[in-house]
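Okay, handing you the structure first.
A single protein chain has been omitted from the complex, and every remaining protein chain is retained in its original position.
Here is chain A:
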Amino acid sequence: MFRTTLPRLARHLVYSAPRYQAPIARPIARSSLFQSTRITPTSTAFQAARCYSASAGLSHEEVQGRIMDLLKNFDKVQDVSKLNGESHFHNDLGLDSLDTVEVVMAIEEEFSIEIPDKEADAIHSIKQAVDYILAQPDAH
């Protein structure tokens, strides 16, 4: 008799436990309907289940760092010392228009978004690229 009560007690504890936990750590299947309202994009709490629809909340520094790393590895950049947050692709880094297209395409891949031609043509500097990425909700 004692043998059967123990597992039952344990099961009871397991099922009742999530009720007292933070909503963020709840199993996703049980409350997926309500989860989107509970997790705010600015939440810094630990998140056990990743919500792919939620905004990744990229920071300015992170975006800039990733773009700069990308340019650092780009073989056409002549003077890496001129690389900073304000660098202009053509004036500072010596890239021609074809190279600029390549850089913008690489940024697309890095943040898994697609930049339409018209907006891609308007990106000529790191600052413009960072601003564009920050304005995209689905960039991550």
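Details
As a convention for this text, contacts are C-beta pairs under 8 Å (C-beta built on N, C-alpha and C of every residue); 3 or more make two chains touch, one makes a residue touch a chain; residues count from 1.
Note that in this section contacts and distances are computed from a predicted model.
The listed options are "Squalene synthase", "Complex 1 LYR protein domain-containing protein", "2Fe-2S ferredoxin-type domain-containing protein" or "3-methyl-2-oxobutanoate dehydrogenase (2-methylpropanoyl-transferring)", and the UniProt record of the chain not shown names that protein "Complex 1 LYR protein domain-containing protein". Residue A:A120 is the one among A:I107, A:A120 or A:A139 that touches the chain missing from this view. Among A:E62, A:D79, A:E102 or A:D138, only A:E102 touches the chain that is left out of the view. Along chain A, the points of touch with the absent chain fall at residues 89-91, 96-98, 100-102, 105, 109, 117, 120-121, 124.
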